[in-house]
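The structure is given below, and queries will be raised subsequently.
For this depiction, one protein chain was excluded, whereas all remaining protein chains were kept in their positions.
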Amino acid sequence: MSFLAAENMTGGYGAADILHDCTLTVEKGEIAVIVGPNGAGKSTAMKAVFGMLHLRKGHVKLDGEDITGLTPQDRVARGMGFVPQVNNVFPSMSVEENLEMGAFIRKDDFHRTMEQVYDLFPILKEKRRQPAGELSGGQRQQVAVGRALMTQPKLLMLDEPTAGVSPIVMDELFDRIIEVARTGISILMVEQNARQALEIADKGYVLVQGANRYTDTGEALLANPEVRRTFLGG
Amino acid sequence: MNMRNILLFAGMALLIVLEGSTTFGGLFGGSWNTALFILNFGLLSAIMALGVNMQWGYAGLFNVGVVGFIALGGLAPVLIATPPVTEVWTTGGVGRLIFALIVGAGVIALAITLNHRLRGKVRLVALCVTLIGGFFLYRALFDPAVEVIEAFNPATNSNLGGLGLPVLLAWPVGAALAAGAAWLIGKTALGLRSDYLAIATLGIGEIIIATLKNEDWLARGVKNVIGIPRPVPYEVDLQSSSGFIEFAARFGADPVVASTIVVKLLYAVLFLVVLLVLITASELALRSPWGRMMRAIRDNEVAAEAMGKNVTGRHLQIFMLGSAVCGLAGAMMVTMDSLHNPGTYNPLRFTFLIWVMVIVGGSGNNWGAMLGGFLISFLWLKVESWGPAGLEYLTSGLDPASPLREHLKDSAAHMRLIALGLVLLLVLRFSPRGLIPEK
Amino acid sequence: EDIKVGVILGFTGPLESITPAMGASAELAMKEVSDSGKLLGGSTVTSVRGDSTCVDAAAATAAAERLVTTDKVSAIMGADCSGVTGAILGNVAVPNGVVMISPSATSPALSTAEDNGLFFRTAPSDARQGEVVTDILKEKGVESIALTYTNNDYGKGLAESIQRNFEAAGGTVTISAAHEDGKADYSAEVGALASAGGDVLVVAGYVDQGGSGIVRAAIDTGAFSTFYFPDGMVGQKLNENFGAELNGSYGAYPGTDSQGAAIFADLASAAGIDPTSAFAPESYDAAALILLSMAAAGSSNSADFAGKVMDVANAPGEKIYPGELGKALDLLAAGTDIDYEGASAVELVGPGESKGNYQEILFADGAYSTVGYR
Amino acid sequence: MDLLNAVVALLNFVVIPATAYGAQLALGALGVTLIYGILRFSNFAHGDTMALGTGFVILVTWWLQSMGVTFGVLPTAFLALPFGIAATAAVVLLTDRSVYRFYRKQRAAPVILVIVSMGVMFVMNGVTRFVIGVDEIRFADGAKFLINANEFKQSTGLAEGLAFKASQAQTIVTAIAVVALLFWFLNKTRTGKSMRAYSDNEDLALLSGINPERVVAVTWIIASGLAVIAGTLYGLDKSFKAFNYFQLLLPIFASAIVGGLGSPLGAIAGGFLIAFSEVGFTYAWKKVATYVLPESLAPDGLAQLLSTDYKFAVSFAILIVVLLFKPTGLFKGKAV
Partner (left out) sequence: MIIVEDLHKHFGGFRAVDGASLEIAKGSITGLIGPNGAGKSTLFNVIAGVYKPTSGRVVMDGEDITGLPPHDLFHKGLLRTFQIAHEFSSMTVRENLMMVPARQSGETLWNAWFGRKRIAAEERALAKKADEVLDFLTISHLANERAGNLSGGQKKLLELGRTMMVDAKIVFLDEVGAGVNRTLLNTIGDAIVRLNKERGYTFCVIEHDMDFIGRLCDPVIVMAEGKVLAEGSAAHIMENEAVIEAYLGRGLKNKVKAEVEAESRTHESHGAQPGLGDEAGQGGAA
């Protein structure tokens, strides 16, 4: 039984479906990466998994339990964390407060986690008192990921976490994601920096027009010349 | 215009027809006089709503100084159509007043030039000296001139009087007055955003009204000007004209009733012509690239600016246009009432109610704003009788002598606002983006 | 016949706290007539209320249209504020030929309005009150006054009249400052008034509006200790709000030494109406005048009885006081002339407005009482 | 001596009244600014909420007084405050349930909520009048003055009196305490921060496990508390009249906006700015000048910059000038 099993998801924002029988599964401690052209429905699929989209068909199971009917809030309580692609910080709150909000559901002392986030993204420590809305694009992205890490989720979902971050930070970030996964946390991630992402992925999905096109290990997808040419930019 | 919208307008028309033709258990007036009055009022409101919709719906400008522009427009009929007070001209009051105003304008012009020419500390000092000195100089010239004017016959005049021209001329003049004020305001305050612009315009509205209330030489201030000439004949004249009596007799109508209805119809025609011109112009504009540009600006100013659109310039343009339309409506309203009554201009009635019209109708959509204008004015005027009647009905089960019923009956007048509020909430509940939303 | 009389007052809006008493007083007169069963062969009188809002000319006009064209009222008792009164007069009353008697519109401009002989008012004009104020102040030896008025046609007109008269009599007006009703705070006004100084502060406002606010702040800051109260300020509320703090202050409001006022006070109190509420007596009189003129003309048609209003209100004839409407109807039916005095000693002059009789009041021991008449 | 008189006159007619009035406005503005800051719309019903809440307080005060309960030198109304707040909060929460929540779910534009709040305003307006009527009501008891003008004159021998009312002191102290409390609450407590987070980015707040309904409810409860406190203090100082509370709305909004919407400190600053510009700029300097200047220079006129007719105009003009230099208010407010 997979830790996360989102099966046969079909649905969309209005009349027309965006997702067609889309299936995503992630095992415990595994990194799964979704790639695909723009507008393929990757973000939509993530939202569907997180309960922010009405599904006409299909269901989402977490750790064997059906959570299809739960609100996003309840899913947070069950250990899911999500970094959306856009609008992923609290712009008028300081960096530190953004991180605190990440830890909102935690009752324990989260200062150690915060220190670790600062270690991961040193620039954030410098800017801890600055409103997140005044940060540069890449810095914001770091805040967004940091916020999700503060939750200490069992399943971490990242929608293009490396968009706009510099190569050095990207490497650092992927590094840390591996580490996180190693502690048994599952990662579901959308990436356009697909080659780097697939390198560290246990499992890769290629999504096209809301449907699964290829599903394989990261290595295998990287090795597939068709996939490389059409979706990974050669 | 799709089927739904046509139905909505038809429904509105039906309401007015019902008001004219049936009492329906007290729900309607059953009088063509009230029906036509509501229609006329609705036409005026629709025009005001169109003006506000231009500013908010097209450009996202949060103008809550509407009342100021309406009031300014309302000044025009007094200045244009009332007979001149020759005495104050001959005693030289007016001459001195004009001189004072020119001096005042000169001081401001000087201050602006200094502001551009000079730099640093010198500028500050020079500006202060000019403005403060200028202010006292102006007051020294202005106050005695005003005294002369206001001293003349305070019971009925104490003002400049008007030019004695046909009152219809006052309509474009009212629009121009409002547009002029809008230009001044736009130049200074349009850089502000959302609610900050709102409070600035609100303030300017209050300033305009304070001026109208307190500057008696202009239009008698709070002492009101009554009997402003009308563009349509007087009822009593019709009633005494044999031609009209015959005309009325041909319809088997009582000359009194006929005269009041004919007069209202004439107003309705005048207003309708104006409204049709305005809505045609608005619709053409909105559907052109100009409209597209305005929507882009409203949507995202930063991006529009980066795409080469002069956001400030366009804002100024639309601000002036919308204000001009409000001013026009103000002039029309004063013409219909033949009364200039600055005490009547309160923001609730002439700013927020207009906003309610626009939002309930559907902002960004001319037809919506228009419909909202009709509907809300209908309600505004009808709840006055619905409220107490509704309460009467509700309490009819209670013992007539019960103190609760007494208490409620005494407060019946306050049902007016409750009824209005409830209807407003209901309409917005069922069409939260307005009755005819922007597509 | 069921005769309908419109009562148009600002039941909502800035005057909402005095209009209930005004409306009730008018209806008191109607009930008296109805109950007597002597009007036009036993006709009953029903009141139809309309809300003038006091400030919104359109709403007021619409209400009047409704009364006249839907409810078919024979006459209108109202309106209250001069602005809306002018609007209703021009747009509804005159075109439809309906008689209108206002209990409280005091603007002098209404005197010259085109009214086709249909408009009357039981409130005295501002001009007369200016003289009264000056007389009283001068008798008390007051040399300088500070003046504040509510910023509408009533206040402004009255203030101008007081200033003109007082200055003509050799007094000084140190300042004449407007105040807006219903505002949050009057410190600025009181600051200016205090700075200007003066022996007495004349408050030409409304007792349950800004006027009281001004007085409150003036007393609290010690700016003035003696006040003069014109008609809009005199009311039970003054005693309630200030009591002994006003000892030594004075004023005057419409009324005569005739029994009228006292009778009305009893009548109204019995009916649960505050008789001292501003313009309540005038409202009673306005309604009574309408009905008595109908009786005099023998018709409830405005065109017929409009001409009778002045006859009924003025001498010669037997004096009629509140509570005697039945008697008056009898007299009229018998063809005897009457002179309606009513609650406010009505005497209509000029183009149909009250001549204005005033009773002078003085505060002592925390309440005011009448000390003389003018 | 004359200098002292001048100072006392200025204190008595400008500084103290303006400070007290400023505090009154600030208290009202705090409620408006809170709703704007968290729920992102201008709540037009706030003035009427103040009126309704004060109505409840008055009813309870009367009841307490009839039971013979008083509060010593403090007004009895203070004892009634908790009841008033509870009742008002209940009404307001009910309104939220039945009215506002629908639009929130729809993600309606702020301007729609503004208009909806006008609808609520109309209804509440009528309800208040049904409950407590339209008349002016005075319900202040307890000590009236801290410093009485006449006694001051007598004890100091100055020509000018100085008055400082207990209600003014209460208002000023409360305003400062409340603003400090609110500031602390919003910036330091978990709930406060979650409220700000919700206002910043609703979706993300959801993703962080913040319960939006709770945030909204807490906001309304605090706002009701603020409204009732503001309304009661205002009523104690001036008097209660439903219509006046409605009229208070404009200066309150002006204060909240010029201070910077969403900022509690801004509300205080805005309140004082409005109050001082209203009172200060139309002040007639004649009296002060007569004390300070030698006799020969004493002014004949009132030495008034503008007549009091223009006090609103002046305060609004100042407000506009401030906004031209600080486009989102004194304390960098929000803008939707």
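Lettered A, B, C and D in written order, each chain numbered from 1.
Going forward, a residue touches a chain if its C-beta (ideal position, glycine included) is under 8 Å from a C-beta of that chain, and two chains touch if they have at least 3 such contacts.
Since this is a predicted model, take the numbers as computed values, not measurements.
**Student:** Quick check: which displayed chains does the absent chain contact?
**Tutor:** A, B
**Student:** Among A:20, A:154 or A:213, exactly one should touch the missing chain; which is it?
**Tutor:** If we include the chain that is not displayed, A:154 is the one touching it.
**Student:** Which chain A residues touch the hidden chain?
**Tutor:** Those residues of chain A that touch the unshown chain are 13, 36-39, 42-44, 79, 85-86, 106, 108, 112-113, 116-117, 120, 123, 127, 134-139, 141-142, 149, 152-154, 160, 163-172, 174-176, 178-185, 192-195, 199-200, 229-234.
**Student:** Give me the chain B residues in contact with the hidden chain, please.
**Tutor:** Listed in rising order, the touching residues are 281, 284-285, 288-293, 295-296, 299-300, 302-312, 317.
By our rule, only the chains that are shown with their structure count from here on.
**Student:** Please tell me whether A-D or B-C has the greater number of C-beta pairs in contact.
**Tutor:** Looking at contacts between chains, B-C has the larger number.
**Student:** Roughly how far is chain A from chain D, going centre to centre by Cα mean, in whole Å?
**Tutor:** Centre-to-centre distance between chain A and chain D: 46 Å.
**Student:** Using CA atom averages as chain centres, what separation in Å is found between chain B and chain C?
**Tutor:** Distance between chain centres, rounded to whole Å: 31 Å.
**Student:** For chain B, jot down the residues that touch at least 2 other chains.
**Tutor:** Expected reply: 213-214, 414, 416-417.
**Student:** Where in chain C do residues touch two or more other chains at once?
**Tutor:** 16, 20, 151, 178
**Student:** Once bound in the complex, which stretches of chain C touch chain B?
**Tutor:** These residues of chain C touch chain B: 11-12, 16, 20, 49-51, 55-59, 61-63, 65-66, 68-70, 81-84, 86-87, 90-91, 94-97, 107-114, 116, 127, 151-153, 155-157, 160, 164, 178.
**Student:** Which residues of chain B touch chain C in the complex?
**Tutor:** Residues 23, 29-34, 37-38, 41, 154-156, 213-214, 220-227, 234-236, 239, 256-257, 259-260, 263, 333, 337-339, 341, 343-344, 346, 349, 380-381, 384-385, 388, 410, 413-414, 416-417.
**Student:** Inside the complex, what are the residues of chain D that reach chain C?
**Tutor:** Per the stated touch rule, the residues are 9, 12-14, 17-18, 21, 24-25, 129, 134-136, 138, 145, 149-150, 153, 161, 163, 165, 234, 238-239, 241, 243-244, 247-248, 251, 275, 278-279, 282-288, 302, 304, 307-309, 311-312.
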